[in-house]
Structure formats: structure tokens, C-alpha cells
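All protein chains but one are shown at their positions in the complex.
A, B and C are the chain letters, set down in written order, and residue numbers restart from 1 in every chain.
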Amino acid sequence: MRLGLIGLGRMGGNMRERLRRAGHTVIGYDRDPKLSDVAGLGELVGELEGPRVVWVMVPAGGPTQAVIDELAGLLSPGDIVVDGGNSRWTEDEKHAEQLAARGIGFVDAGVSGGVWGLENGYALMVGGDAEHIAVVKPVFDALKPEGEFGFVHAGKVGAGHFAKMVHNGIEYAMMQAYAEGWELLEAVDSVENVREVFRSWREGTVIRSWLLDLAVGALDDDEHLEKLRGYAEDSGEGRWTVEAAIDKAVPLPAITASLFARFASRQDDSPQMKMIAALRNQFGGHAVEAREGRSDT
Amino acid sequence: MRLGLIGLGRMGGNMRERLRRAGHTVIGYDRDPKLSDVAGLGELVGELEGPRVVWVMVPAGGPTQAVIDELAGLLSPGDIVVDGGNSRWTEDEKHAEQLAARGIGFVDAGVSGGVWGLENGYALMVGGDAEHIAVVKPVFDALKPEGEFGFVHAGKVGAGHFAKMVHNGIEYAMMQAYAEGWELLEAVDSVENVREVFRSWREGTVIRSWLLDLAVGALDDDEHLEKLRGYAEDSGEGRWTVEAAIDKAVPLPAITASLFARFASRQDDSPQMKMIAALRNQFGGHAVEAREGRSDT
Amino acid sequence: MRLGLIGLGRMGGNMRERLRRAGHTVIGYDRDPKLSDVAGLGELVGELEGPRVVWVMVPAGGPTQAVIDELAGLLSPGDIVVDGGNSRWTEDEKHAEQLAARGIGFVDAGVSGGVWGLENGYALMVGGDAEHIAVVKPVFDALKPEGEFGFVHAGKVGAGHFAKMVHNGIEYAMMQAYAEGWELLEAVDSVENVREVFRSWREGTVIRSWLLDLAVGALDDDEHLEKLRGYAEDSGEGRWTVEAAIDKAVPLPAITASLFARFASRQDDSPQMKMIAALRNQFGGHAVEAREGRSDT
Partner (left out) sequence: MRLGLIGLGRMGGNMRERLRRAGHTVIGYDRDPKLSDVAGLGELVGELEGPRVVWVMVPAGGPTQAVIDELAGLLSPGDIVVDGGNSRWTEDEKHAEQLAARGIGFVDAGVSGGVWGLENGYALMVGGDAEHIAVVKPVFDALKPEGEFGFVHAGKVGAGHFAKMVHNGIEYAMMQAYAEGWELLEAVDSVENVREVFRSWREGTVIRSWLLDLAVGALDDDEHLEKLRGYAEDSGEGRWTVEAAIDKAVPLPAITASLFARFASRQDDSPQMKMIAALRNQFGGHAVEAREGRSDT
């Protein structure tokens, strides 16, 4: 089928390629003319036929809103917009209502796959009406991995992004789990082959996973990770996961600990630990107590 | 080869079976005569030839110590004892020294596999001298999964149990990660198919793993886990992981949160939350303040 | 001076009393006619003279917004509205702008004191313009505790509620600190007088505080807190504190742990721990392994 794809960055560009390999006709638009197939959204819409499917793959927030605003004026009743970006699930209902006012359908799609998606396929979690999803199904089928998994109609509008968001929250805590274990293994003298311990876990253990495979790949590149700084960004989705949990009064201790570890990793010096140091000085005396070592008293 | 195997419970019994399928001759001993091949450890040792290999698969602590004490009197220089139970790594050096005083070798082996090990093989993490491990190698080869992974010589005596312990710590946090995500998905109305969301993650996602496959299996048995109580035991290894981290000043926030979640799950009523309730009463007034709802002030 | 006070619940009612004891003339309004001095906001405003000061002490959210909407139509340029309720700090700027459009000033006031405030005074954290705060100063002086502390002009509009919110976050973690310590002391046999240990800490220790005094009071009522359930509500402010921290990428591990402990305390059965139990069953076998106790493998 023909579809429009807006946003041809690393994710969007690879998705266009995977869709074309599957025989679909993709009209891609990007602000960067070197990447774009058309000069603007008007031209993109003009090259599609009703019911049109337009997949939006631009950054969450303002950029996504701007594209949806423009599409609302260009598309026709019966057309469908898919938001495949990392929008917060709370935006989806608003976008769906905005488009529904003009008879345009809306599907939110959480997309996982990273740089591996082009070859292996993208995991897709989608939310919206079954009739809208049915129209987009050939696109989903081309993007998803081969095999029986990797696609789900998670629920109503917003459910796709919500499921993807929770996926990322789980990912944070799984990454943290391996990272904590790795640091502890590296900290003891008796374990002489931490990298090989990780490698051995790839079969037969309870903790075998694709993330573990990636960890082994990273250790093969740099056995003690000496080339890296212990600095980790966080996408909005980890934060939103915790906020959603707070809203629902669901305790998320491991996921939240993982998010906070990332926050702390980005601080050159920790303000809160300055306060701890200051308090210790206040009641323990300023000089280090070498002789008796009693600074907590 | 011939080997002795002491402890024929769920783990040991299946290991005997897997070793026999691989062509080894296993002399098994268990306190339960119905399971045992021999009447006692003396008879077991008598049926082996030097250098003898005796695999101990009994509960950590007193039972393991008792078996090692008895073996120390029965075995000869050049024989090797493998502790495949869940001993704390701090015990291994003591056992190794005790046996070395009589010329007997010692290897500690962390074993993962659960009820799946009989068919799929057991992941093995071993610690000790290379020469001792070489003697036991045919046994390890029979127990481990097929393929290139699932076995590692992790380091010195103790490293095998240490690696297995950290494996379990990681497992705690990974399980907690999926569990937190599952609870959050179940808490929102828009996500209508939580089980199918989990199933879809089995391909194409960053969080695909064997534990995820098991979670889907559990949800297929009982979609909303209504048949279960939210009650989880912990083995000693999760506790030891946190203690080892404290000893090495390694922060383990996610693993520790997972351990504490299990502790809390076993309390009918939380003493500490009684104190929270008591303090709220003290400063907020005993009656619920319906009109203004200002109990935190 | 004369002022209007809207909302005469437990907090507002006591504040009216404290203000009157200090010689101020308070025109109070409450939806409950038995508490109210006037029939409505129009009458309340009519009884004041410019520049009028109206203190709003109603629940955050809709009720506060409704009062501010009504006051915006009743008050005159130069009058001042004080929001002393538990509004989220993000609301304050909106309220200030809404009122400023009519020339009305706005001050946000975080108020702490609970049932003790009538006698001991209320701690006040206020945000807004210095000229507005100066007008309200006699009211603040009457409400605050005697002595040099208990009042601060924290910053711009919103700073008062923000400071109060953080105060509550700190309070959560301090309460949790004592609660954890109490549970641990109660858990060991050698400590025979936990209540007396707490009482002894009231002098000479680093951890002496008013909350500790309250804890001793609670233990004097009920030494082992047997009359209470381990169940704790949370006000919105603890949640907002964590959300503000996430917004600013500030790690708050202790405060967040305290919030999550309250969430968990309100669950009859923990969904996430059901998933942990389910996963343990899947890989460890359904029956409890009494003999070897190896359910984590």
C-alpha cells in the first residue's frame, strides 16, 4: 500500500527502508531536503489516496503537535494518522479528539527496535479503534518482526504509548539489574573473569535475555568499560512511567531507583551529598577523626 | 566417568538423571533410602576409584558442613569434592582449606536451572584451581546446556558461588522489573490486554528474555493472577548479594528494593507503617478530616 | 486588621480563633452555615474595606479554583487574595495571573501546624511580591509561632507552596526513618524496652526532634501500636514532591521510598508480588521444595 511517513531520522529513515523492502510505497517527508521525498506535507498528502495513512515519526511534544495541526487541515474524513513517536500517552486522547472532529482516525503506536529494527523488525504496541488499526495493518505487518510476536493491539487510544512507556520503564530496571551485578562482580578479587561469567549466563540461566547478549557484546568491545563514562541520559518515558505510577498509587521501587541512578550519574557533584557532608561536619567536628574514626556519633 | 552425588532432592535427583543419560556412572546417596543408591557415604566412596569426584548437593550451612566433615575423613589425597549447593561464598575458602589439609581438592559450583535443567541443562559457574576443574570437566560438560555458553570458570575458590549469588540478585531485580510493569499496566483502564502486551514483547523488544517467556506462561495459566497471593519467599542468595555489596561499598538500589519488596510481601501488617499511621494521628488529629482533607500539615 | 477567611474546617476554624485572640477582626465564610459568619462571599467582601485581604483555606483543586473565580469578580484593584490551602505550586502562577488581570494581588502561603497550630502557631512559607506580603504581614505575625522562626518569604509566586510541599516530602522520609528504626528494634529479642529507647533519644542524640517526641507520645498510648493498622494515606504533596524532582532530574531516593511504602501499605494484596510468586512457580516448580529448599535456582 501507499503511505506517508513524516520524520526520516534514524528511526524513521530505517522504517522507510524496511517498508519499501516489503513492497510498500512510502512517501517520506523530512525537514532536511536531502532526506525528503517531497517538499512539504501538502505534497505528501497529495500523493496519497483515500483512505490515506500518514505515519508521524517526529519528536514528542511541540514537533508532533505541529505536524498533527497541519495534517488536520490537509487530510480528509476517513484518513488515518498514526503517531509512532515517543509521545506521552496523555497527549494521545487530545490528538484523537482533534482529528476526530474532522472525521480523521488516530492510532498511537509505541515502537521499539532501535538500530536493530531495520533488519529484525520493530515491536509495535498500538492503541485505538479496531477499524482504524485494520486499515494500517499491512504497515504494521511489514514493520513487525517475523514470527508470532512483536505486535499487539493494547487497548484504547493511548494504550500503545502507555505500553511502550512501561516497556521502557522495565528496560531501565533490567539494565540497572545487570549493571549492579556487573559492578559487584568487578569489585571482588576472587572473580577473575567477569566478562566470561556474563557470557556463560547466555544459556541455561534464569537471567538470559537479549539485554544480556548486548552486555556481552559491550564487554567484548571493552572488557572493563574503561572507555566509557558512567553517565546516562534518560528519555522522557522513564520519568512518565514513574509519574503514571504515582498517579495510580502503584509502588515502583526498582524502576524508580533506576531512574534516580541515571539522574545522579549526570551530576558532577551531588548537592544533596554536600548537605550530608555539611551535617556530618556540624555534629562530628570538622577535622577527620583519624584516631578513633568516630565521625558518626 | 564414575562420580558420587550426595543429595538427591529435586535438583540432585534430576542431575543424576541427566548425568546418567550422558553415560556417566553416578553413585547417588540420600538420607532417604528410597532415593539412595548406597547405604552411606563410606559405601559411596568405596564404589569410586581415585581420583574420586564427589559432588555435594545438599542444603547450605549445617548439612553441607556435615557432609564435608565426613568426606574429609573418607577421601584420599588427589580426590575432589564439588560443592554444587547454594553455599555462601564465604564458606568455600574454609571448606577448601579443610580439605586441602588432607590433600583433597575443592571446587565450588553455582548451579542454575531449576526444574528446566534436566532437559535444558544446568548453567554452571565454578571456582577453584584449574587442575581440579579439569578433573571434573566431563561432569560439567554433561550437566551444562548444549551450545557454547552455560559454563564458566569464574575464578578462585568461592568465585563460582559468588557468581551464582550475583546471578540470583540480578534475577530478583529483573523479576521485580516485570512485576512492577505488570502492576502498572493492570492499573490503567486504557490498556485492555495486558497479557497480550506481555506476549507481544517476546520479539523485537529490548526486554525480551526467558523470564518474560515465563511471565507469559504464568498469565496464560491465570490471566490476572487471581489464584495467587502476593507473597514471595527469598532464598539466602538475595540477602547475601546485598551483604556483599555493603561489604564492598557498592550501591545496589534496584536489587535491594527487590529484596525488600519480598520482605514486605510476607508481613500481614507492616509494623513500620503502624508507626507512620501513629505519627500522622499525633500531629494531624485522630479523626479523619473529611472536609478539608488536611491530614498532612 | 480586618480580613476575610474562607473555609472554616479544622485548619481554618482554628486559624480564625488564633487570629481573633490576637485582636484581628475575622469575617469567616464556610459552606456550612453553622460555622459561617456571613451568608456568602459577596457579604464577606462587603464587610471588608480596601485594600481587602481575603485568605482562602479550602481544599486544593476545584474548590480553590471556584473560590478564586468568584473572588475575581467581587474584589477590587489593590485587594489581595492569600491561598493558604494545599494547592499545587503549579496552580499559583495561574491564579496570580487571573487575579492580576483585575489588579488584585496574590500570595501563596504554605501552612504547617496541624492540630497544634492553634496554641503553638502555624509555620508559614509564603510566595509573591514583597508589597503584597507587606499588606498581609499583620496576619502572618498573628498566625506564626512566637519567636524568631516560623515565617519566611520564600520567593516568587508559587515559592510558598513549593517550600511547604518539600517540607512535607522531608516529613515523609523522617517519619519513615523513625518507623524503620522502630520496626527493627521491635524485631530483635535483646532490646527489651523499645519505647524507652525512643524516649531516651529525646535528649543528647543527633536524632532528637518534634517527630520523635510525637512517636514517644504514640508509644505511651499504645506501646506496641497494636491498636493500629499499618495503613497510611498520603496527601498530594508527597506525590508532587517526587514529580517536581523528576521534572528537575533530582534524585530523591529516601523520600520516594517513603511514598511508595505508603502506597504499598494500602494494598490488601500486592499485584506485583503476585507476579513475583508466579515467576518463581514457573521456574522453580510449583511445589515447595522442603527438602533442599532450592526454589531460587
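Methods note: contacts are C-beta pairs under 8 Å (C-beta built on N, C-alpha and C of every residue); 3 or more make two chains touch, one makes a residue touch a chain.
Not measured: the values here are computed from a predicted model.
*Asks:* Pick out which of C:I104, C:I133 or C:A245 touches the chain that's been left out of the picture.
*Replies:* C:A245
*Asks:* Of the residues listed, B:I6, B:A177, B:V250 or B:A278, which one is in contact with the missing chain?
*Replies:* Answer from the full complex: B:V250 touches the omitted chain.
*Asks:* Tell me which residue among C:A22, C:A39, C:A66 or C:V191 touches the hidden chain in the full complex.
*Replies:* C:V191
*Asks:* Among C:P59, C:P138 or C:G155, which residue is in touch with the absent chain?
*Replies:* Residue touching the chain left out of view: C:G155.
*Asks:* Hey, which subunit C residues sit against the chain that's not shown?
*Replies:* Where subunit C meets the chain not shown: residues 89, 112-114, 117, 120-125, 127, 144-145, 147-159, 162-163, 166-167, 169-174, 176-178, 180-181, 183-185, 187-193, 196-197, 199-212, 241, 244-245, 248, 250-255, 257-258, 260-261.
*Asks:* Residue-wise, where is subunit A in contact with the chain that is not depicted?
*Replies:* Residues 7, 9-12, 32, 57-59, 85-86, 111-117, 168, 171, 175-176, 178-180, 182-183, 186-187, 211, 214-215, 217-219, 221-222, 225, 228-235, 237-238, 253, 257, 261-262, 264-265, 267, 269-285, 289, 291-297 of subunit A touch the chain absent from view.
*Asks:* Could you list which residues of subunit B touch the chain missing from the display?
*Replies:* 206, 234, 239, 242-243, 246-247, 249-253, 256-257, 259-261, 263-264, 266, 272, 283, 297
Basically, only the chains that are shown with their structure count from here on.
*Asks:* Quick one: report the Å distance separating subunit A from subunit B, using the average Cα coordinate of each chain.
*Replies:* 32
*Asks:* Need the CA-centroid distance for the pair subunit A / subunit C, whole Å please.
*Replies:* Between these chains, centre-to-centre, one finds 35 Å.
*Asks:* In subunit C, what residues contact two or more other chains?
*Replies:* 234, 253, 257, 261, 264, 272, 283, 297
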